[in-house]
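Complex shown without one protein chain; remaining protein chains in place.
Order of writing sets the labels: A and B. Residues in every chain begin at 1.
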Amino acid sequence: MLVNQFLILGAVLFCIGVYGVLARRNGVLVLMSIELILNAVNINLVALGSLQGPEAAVAGQVFTLFVVTIAAAEVGVGLAIVLLIYRNRASVDLDEVDLMKG
Amino acid sequence: MPENIAFGILALVATLAALRVVTTRNVVHAALYLVVVLATVGALYVLLAAEFVAAVQILIYIGAILVLFLFGIMLTRPTIGTDTGLDNDQRWIAGVTGLFLLGVLSFVLVDAFGDEQLPDLGGVSREALTAERGTAAVGDAIFSTYLVPFEVVSVLLLAALVGAIVLARRD
Partner (left out) sequence: MLESIWVIPAVTFASFWLILFFGKRLPKHGAEIGIAALGIAFVLSCVAVVEWNARPADEVVEAGHETGALEEGHGGAEVDDEGHALGEVQTLALESAVEAEGGEGEHEAEPIRSAVERNLTWFSFGGVDVTVGTAVDGLTVVLLFTVALISLLVHVFSTNYMHGDVRFTYFFAALSLFTTGMLLLVVSSSLLQALFGWELMALCSFMLIGHWWEKKPNSDAAMKAFLTTRTGDIGLLVGIVIMFFAAGQTFDIAAINEAALSGAMAETALVAGAAALFIGVIGKSAQFPLHTWLPDAMAGPTPVSALIHAATMVVAGVYLVARLYGVFWEAFDIGAGGVNPIALIGGITILIAAALAFVQTDIKKVLAYSTVSQLGYMVMALGVGAWTAAIFHLFTHAFFKGLLFLGAGSVSHAVHSFEMKDDMGGLRKFMPVTYTTFMIGSLALAGLFPFAGFWSKDEILLGAAENGYRLFEVVGIVGAFMTAAYMTRCVYLTFFGRYRGHGHPHESPPAITVPLIVLAVFSVGAGFLNFPGFERFFELTENRVFLLAGVEHHSFEVFPAVVSSAVVLAGLAFGGMLFFARHLPRGVTARSGAARAGYSFLVNKYYLDHLYTGVVIGSIKGGIARAAYWINQKVIDGVVNGVGIASKRTGSWVYRHIDQQVVDGAVNGAGFGAEGFGGILRTIQTGRVQQYGALLFGASAVLALTLVIFI
């Protein structure tokens, strides 16, 4: 197998995720798109680790596990924020959240 | 060769499902498509001989994170069904940005790795494979070399837990 198979698939998922983050209006969907991005990164970690021999393979897997853990934390906090927005505004429409407007 | 076929199928499914995640008009469907993406990515880990990560992917992502998402949807969407207002008006900007990014990334990847092959693990015996990069090896690495990051991550989880509670509680 080519390593590029995996890396390019990662790139594709990453870009789809970026599109989702930019184009989605619903807060929960944006968080899902972020999960896509993180998965793309994980594929890269495992594939590149596997390319470099056993030790790097283990390192890549360990870091993937860390990313999964952090993703879980991120979803927890992110959903809490979305819930808070929903409670304050009765909607999760991110277009309405524009307190930073200059 | 069979692994290439498997990869092709998985990659196709993953890409299509991912596209549906970001385009579907039903939030619950998006979550279900995300399940498909995550499961195929888990299968890709198996192809790369990372079976523990694959298991974690299924357990944590599909078992825990996805459930969280469904809860989030449930708590924020009074009506479940199709919704035209899920995308904002900068869809085209986002699409262009995404494609541009994909072009740049693909170019860089092809330029850097060309047709470099992954090491063929077919010839390696199963015992050797397990000893080298199996679950036991990963466990050893976490609790020796990466012990400190591991502890830090646990603190981070605690912080996230506290943060989520603080944010979400009604007072």
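Assume contacts are C-beta pairs under 8 Å (C-beta built on N, C-alpha and C of every residue); 3 or more make two chains touch, one makes a residue touch a chain.
Since we're looking at a predicted model, the values are computed, not measured.
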item	value
Full-complex contact with the absent chain, from A:3, A:18 or A:65	A:18
Contact residue for the chain not shown (choose from B:58, B:101 or B:167)	B:101
Touch list for chain B against the chain that is not drawn	88, 90, 93-94, 96-98, 100-101, 104-105, 107-108, 111, 143-145, 147-148
Residues of chain A (touch criterion as defined above) contacting the omitted chain	18, 21-24, 30, 94-95, 97-102
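Heads up, the rule we're going with is that only the chains that are shown with their structure count from here on.
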item	value
Centroid spacing, where centroids are CA-atom means, of chain A and chain B in whole angstrom	7
Of chain A, residues touching chain B in the complex	1-9, 11-20, 22-29, 31-33, 35-36, 39, 42-43, 46-47, 50-51, 53-54, 57-62, 64-66, 68-77, 79-84, 86-87, 92-95
Residues of chain B touching chain A in the complex	3-4, 7, 11, 14-15, 18-19, 21-22, 27, 30-31, 34, 37-38, 41, 44-45, 47-50, 52-53, 56-57, 60-61, 64-65, 68-69, 71-73, 75-77, 83, 85-88, 90-91, 93-95, 97-99, 101-102, 105-106, 109-110, 113-119, 132-133, 137-138, 141-142, 146, 149-150, 153, 156-157, 159-161, 163-165, 167-168, 170
